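Apart from one protein chain that is not included, each protein chain of the complex appears where it belongs.
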Amino acid sequence: MRLDVIFRVAVKIMVPFILMFALYVQFHGDFGPGGGFQAGVIAAAMVILYAIIFGLETAKRLVPPRLVEMMIPLGVLIYAGVGVACMLMGGNYLDYSVLAHDPAHGQEYGILLVETGVLITVAGTMTAIFYALAGRGR
Amino acid sequence: MFVFTDIIAHYNQWVTVFLMVAGLYIVVARGNMVKKLVGLSLFQTSVYLLYISAGKILGGTPPIIEAGREVYSNPLPHVLILTAIVVGVATLALGLALVVRINEAFGTIEEDEIFAEDAE
Amino acid sequence: MVLLTLMAIITIGVVRVRSLFAVVILGGIYSFLMASVMIVLDAVDVAMTEASVGAGISTVLMLGALYLTKTEEAAPTHTPFVPLFVAAGTAAALIYATVDLPSFGLADNPIHTHVAPRYLDYSVEETGVPNVVTSVLASYRGFDTLGEATVIFTAGIGVLLLLKGRRRIKPGPKRRRIRR
Partner (left out) sequence: MIASQLPALQVVIPLLGAAVAALTRRSAIAWGIALAVSWTMPLISGALLLQVLTSGPITYSLGGWNPPWGIEYRIDLLNGFVLVLVSLIGAVIIPYARASVEQEIPQGRGAWFYTMYLLCLCGLLGIAITADAFNAFVFLEVSSLSTYVLIALGRDRRALLAAYQYLILGTIGATFYVIGVGLLYTMTGTLNLADIAGRLSEVENARPVLAALAFLTVGISLKLALFPLHVWLPNAYAYAPSAATAFLAATATKVAVYLLIRFFFTVFGVIFVFKTLPVSPIFLALSLAAMFGASIVAVFQNDVKRMLAYSSVAQIGYITLGIALANQDGLTGGIVHLFNHAITKGALFLVMGAVLFRTGSVKLEDLAGLAKRMPISMGAFVVAGLSIIGTPGTAGFISKWYLALGALERGDWWLVFLLVGSSVISIIYIGRVVEATWFRPAGKLASGAREPPRSMLIPALILVAATVYFGFDTTLTVGVAEKAAAALLEGIR
């Protein structure tokens, strides 16, 4: 990567905003378009952008591949785990209503949790795939 | 019985069909593996239109409940297609990974060349 | 309608053009147009996803893969009769089907009267979520979404299995350091 000051500074400034936007998309998904998947893609896009400008090595120091690879199963585990929790609390699988006293609240918690699971898996996977492709070299 | 209005009414459907079939054609006809994958994702993407256009209600709004709105388009196809998009990109990623490995193993991504090499 | 026409033109471009870079970029444009169509059809969530996935991630992955492989497509050597036949057969079946589909956009089509109204009517009450797409996605059909996350998980681990590791042709010094 060439030393392109403008890009570097611009990206440095943008990164926290992209991350915030991802979180906004994640948590505003209840009211507007968006949700875990879209947020995950945006978060992964941030890492990709960072890697393009600052180089793969820097990005990998910031977001280590080991962590990314752990995120992939972790998200699924959270999602499936929420289902099991529902089961243990006496409901059917993924019946979030039992998670709180008020069924509607339980649903809200459940949706939030599983969307977080999706976010983690998607962000992890997309970053991991990018690392795998980019790190392969010609 | 094809009057002009009929053509207008069916235009969208026909274009959708054209998009799908063109994607399928690329997949079957082309020997280049990356291009095949592009065709495959065009094919998948155009299928989304089939679902989403079925879910539209004329005069409706996006299915986000708000006071003062009455007609919402059908949310279920949107959900299904969200899932389908995810499946599509997952398939694409895996396909590309395979293509990269094939290129390393065979030195080409043209099916014809690989078959020719194998035949020897 | 205009958008769809543009998409058709792009598709023809994808069929004809032989530079794979151009094809991938055209694919990205196609996805953006598709996202616009989705907005017109009230599917805002889908539009957002299609824009970020189809035009974003897919394009990046494609370009990454092209970087690792080749960027020119060889000239087609076969006669295109069989593919044309397959395509024509599919087209015939689709057109045959679409002629009799319920008319576009009417509120009393079966798709709008049977299952969907319940989501629209009760989503806020039952799940407290006004975006019905979210509530259907995560709760009513939550298991589909678990499956979707599983698909992503499968693809992620699959790509790692295929691309990460030692069976590389030229092991660069850079990669060594990163593993473990």
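Letters are used for the chains, namely A, B and C, taken in the order the chains are written, and counting of residues starts over at 1 for each.
Definition applied: a residue touches a chain if its C-beta (ideal position, glycine included) is under 8 Å from a C-beta of that chain, and two chains touch if they have at least 3 such contacts.
Only a predicted model underlies this, so the values are computations on that prediction, with no experimental measurement involved.
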Visible chains in contact with the missing one: A, B, C
Chain A, residues in touch with the chain not shown (by the definition above): 70, 72-74, 76-77, 80-81, 83-84, 87, 90-97
Interface with the undisplayed chain - residues on chain C: 93-94, 96-102, 109-116, 118-119, 139-144, 146-148, 150-151, 153-155, 157-158, 160-162, 165-167
Interface residues of chain B (partner: the chain not displayed): 20, 24, 27, 33, 36, 40, 43-44, 47, 50-51, 54, 76-77, 80, 83-84, 87, 90-91, 94-95, 98-99, 101-102, 105-106, 114, 118
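The criterion applied here is as follows: only the chains that are shown with their structure count from here on.
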Distance between the centres, which are taken as Cα means, of chain C and chain A, whole angstrom: 20
Intercentroid distance (Cα basis), chain C paired with chain B, Å: 6
Distance between chain centroids, defined by C-alpha means - chain A, chain B (Å): 25
Residues within chain B bordering two or more other chains: 62, 64, 82, 86, 93, 96-97, 100
Where chain C touches two or more other chains, by residue: 44-45, 49, 53, 57, 61, 64-65, 68, 130-131, 133, 137, 145, 148, 152, 155-156, 159, 163, 168
Chain C-touching residues of chain B, taken from the complex the two chains share: 9-26, 28-32, 34-35, 37-39, 41-42, 45, 48-49, 52-58, 60-66, 71-83, 85-94, 96-101, 103-104, 108-110, 112-113
Chain A - residues contacting chain B, complex: 31-33, 37, 129, 132-133, 136
Residues of chain C that touch chain A when the two form their complex: 44-45, 47-49, 52-53, 56-57, 60-61, 64-65, 67-68, 125-131, 133-135, 137-139, 142-143, 145-146, 148-150, 152-153, 155-157, 159-160, 163-164, 168, 170, 172, 174-175, 178
